[in-house]
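The complex is shown incomplete by one protein chain, all other protein chains being positioned as in the whole.
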Amino acid sequence: MRSYAVLMFGCAASAQVKTSRETKGEFLSVAMAFCVGLMSAMYLCGGVSGAHLNPAVSLSFCIIGRLSWKKLLPYSISQVLGAYLGSAVAFLLYYDAIMDYNQGKLTVTGPNETASIFVTYPSEYLSLQGSFLDQVIGTATLLLCILPLDEKRNNPAPAGLLPVIVAAVVLGISLSMSSNCGAAINPARDFGPRLFTLTAGWGTEVFTCVCFLCYNYWFWVPLVAPTLGAIVGTCIYLVFIQWHLPDPEAEPDTRITDILETKPCGMKPVPMEKKGTEGFNRKASKEKEERL
Amino acid sequence: MRSYAVLMFGCAASAQVKTSRETKGEFLSVAMAFCVGLMSAMYLCGGVSGAHLNPAVSLSFCIIGRLSWKKLLPYSISQVLGAYLGSAVAFLLYYDAIMDYNQGKLTVTGPNETASIFVTYPSEYLSLQGSFLDQVIGTATLLLCILPLDEKRNNPAPAGLLPVIVAAVVLGISLSMSSNCGAAINPARDFGPRLFTLTAGWGTEVFTCVCFLCYNYWFWVPLVAPTLGAIVGTCIYLVFIQWHLPDPEAEPDTRITDILETKPCGMKPVPMEKKGTEGFNRKASKEKEERL
Amino acid sequence: MRSYAVLMFGCAASAQVKTSRETKGEFLSVAMAFCVGLMSAMYLCGGVSGAHLNPAVSLSFCIIGRLSWKKLLPYSISQVLGAYLGSAVAFLLYYDAIMDYNQGKLTVTGPNETASIFVTYPSEYLSLQGSFLDQVIGTATLLLCILPLDEKRNNPAPAGLLPVIVAAVVLGISLSMSSNCGAAINPARDFGPRLFTLTAGWGTEVFTCVCFLCYNYWFWVPLVAPTLGAIVGTCIYLVFIQWHLPDPEAEPDTRITDILETKPCGMKPVPMEKKGTEGFNRKASKEKEERL
Partner (left out) sequence: MRSYAVLMFGCAASAQVKTSRETKGEFLSVAMAFCVGLMSAMYLCGGVSGAHLNPAVSLSFCIIGRLSWKKLLPYSISQVLGAYLGSAVAFLLYYDAIMDYNQGKLTVTGPNETASIFVTYPSEYLSLQGSFLDQVIGTATLLLCILPLDEKRNNPAPAGLLPVIVAAVVLGISLSMSSNCGAAINPARDFGPRLFTLTAGWGTEVFTCVCFLCYNYWFWVPLVAPTLGAIVGTCIYLVFIQWHLPDPEAEPDTRITDILETKPCGMKPVPMEKKGTEGFNRKASKEKEERL
């Protein structure tokens, strides 16, 4: 289970990092490639809800109760390891390119800096509180967009296409919220590669570099802020959406109406005899219990 | 219900506005990010038909009868509030960036103007009637493209993917009809942020600014034109499409034939008691004739 | 039925033409917007197979037998009318912009020419036979890509998503085969707008203009070549694909096996009386052998 997450992250992170180096392509193609990596990672590891892609998201799933708390730590660790592995593979893949780009020197600052291939840094104009707020809002938005996707009582996306839609959501966020400080919105995605650059020869500067208006040691922001953002986003979701949805018992009927509305599937509600319906109601509630 | 719409719009609008500020990315990425926001908002609030995303669309749904008239006003208000909230969040997120961009002055005109991040303005060459017509045509197109999407008797899209397809439609419209005056095609989307810029320090100029060929106080156009456009689009849809579709009573059977055609959905017609099957065969052939 | 096609084309064609004028956006966004128009048109008019979007495609459907021959002419005419209507709406929408662009003169040649907004013209380097071949290959490719999409015995796309996938196909073609002479691959799409430009004030030059290496009166190429291409593509499809698929009698069973494979749709094969299940098992294994 854990090795999954590792691989998964190796895939997603490396996809992003490689593309960040991409000279053939533009900002848009980088964002798209990252999302494809994310999508593939979710298909690869069967995470239908993105739960195991991001410690912040995993935390939110613990809060909602879709994930058991004792899994949170191992998952998070394996996600960081996966991100580390991913950036290592990316570095290997583009070793020649990187060495050619900066004449063999791995620098964190200056025109030929290559650290930003792997790690996020704040923009010049950005204040510390600004960057912190950016990460909180970004992660809260992410969770507000992901949590409803597999909520049966809402308007769920097809299970087989969840990875695609989650990837689209992340694409939107990285297109709209990454200009401040790279939209890590994921502690593992930022910390794993940062550890890698530290060990790969960029030196301790990746942790201590002067981040313009932000104080040094900025690295803690993408660790703490997304975690806080996840909690905020989850609460907003619970208060404004979850608690307004029909409660499980009422669900069977909602489901039936769902059937009416999801004609595209080409099914008309199978007209059945009494007990059939009972059985179905019983099932429905039971199944909810398992899930919730 | 209302808080839904508010949140929903907060999400969609903020997504767009943020990206409008996007310096990393191009016109295309802005349009894409907005559509992702739209998609997420629809998943978040379970609006399968976009009904509650746009006062103009809500109006059209009232006309068709999918929405009760007394809901129209509260929805519209909550949508405006949501758009206001959304632009507020976006402003908060990019506060540092905006202040850095225009040296702390919030101006509506001039090279460093930032009002157009939130609000739409007509192009220089555009006449008043031109901009009015643009909004009418744009909104009519939007409704012609959205209304059939969940029409059982037409060629409906999968219910779980409606948000994706509606987002694609809006993407197409903003790629093809936004060069005149920004394709608001949504009173709430334009008026909410305009109120925000008024209160946030851009001053009354956001309402009274000289809009080149268009007279001042242009702001009423994105309020009135889309509403009119929605009525036009709905009428065209009713006259040329709706009224040509098989009548409801025929629907159950057509549904059954649907089954045969939506093989990909993996359903074989549920074998039921004799006459059911007969009816289905009869229908199938009949419906074929209609199509060919 | 006919008014459908008209509207449909009005929508699709106008979407493209508008975007062709698009200054905000690049080549890619134009192609994307056209495809969205195409998709919406298919949803709007319930054409699940693109049959009624293109005279060349309609012809091919007549050959295959999915469309009755006597419908071909009326369809084609209504498609041309629709394209004419579409370009008219687009012209209306961008009247101010076009007049501003070319100082009120509607010219077919020169730096400020605006005819190419609506009509396709060959590139300078292109020879007549080259442009003819280009249209033949393009249309044949289109049909090779579209015909299998709703073939139950092949690997069909979900019926509800056919418009999306057809739009993707056309996007690919316009990204890969439009640099020679605009990839009309559709007599109606080119001839309708050409008639419009003739009547709207561009003058007869739209038909007689000197097309560089191509002889004058080039306009007949996008009319004849796609038709020929459709025949070629259909024949290739019939010979290499259609005739290799299991014969119709076998189809019902293949359908059942389909069910097994299209799990994502969440249907389990309805358990039925013995022989049904046997037959299905037999088929399933058999079909597997064929595939592996």
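Per-chain numbering from 1; labels A, B and C assigned in written order.
Just so it is clear, a residue touches a chain if its C-beta (ideal position, glycine included) is under 8 Å from a C-beta of that chain, and two chains touch if they have at least 3 such contacts.
The model shown is predicted, which means the values in this text are computed figures rather than measured ones.
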Quiz item: If the hidden chain were put back, which of C:L44, C:V89 or C:I137 would touch it?
Solution: C:I137
Quiz item: Which one, A:P55, A:G138, A:P158 or A:P226, makes contact with the chain that was left out?
Solution: A:P158
Quiz item: Mind pulling the subunit C residues that touch the left-out chain?
Solution: 26-28, 31, 123, 125-127, 130, 133-134, 137, 141, 144-145, 148-149, 154-158, 161, 165, 168-169, 171-173, 175-180, 236, 240-241, 244, 258, 261-268, 270-271, 291-292
Exercise. Name, in rising order, the residues on subunit A that touch the hidden chain in the full complex.
Key: 1, 3-4, 7, 11, 14-15, 18-19, 21-26, 28-30, 32-33, 35-37, 39-40, 42-48, 66-68, 71, 89, 92-97, 99-100, 152, 156-164, 255-256, 258-259, 261-265, 267, 269-270, 272, 275-277, 279-280, 283-284, 286-287, 290-291
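Just so it is clear, only the chains that are shown with their structure count from here on.
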Self-check item: Whole-Å separation of chain centres (CA-atom averages), subunit A against subunit C
Solution: 37
Self-check item: Inter-chain centre distance, subunit B versus subunit C - centres from mean C-alpha coordinates, in Å
Solution: 26
Quiz item: What are the residues of subunit C that contact at least two other chains?
Solution: 159-160, 264-265
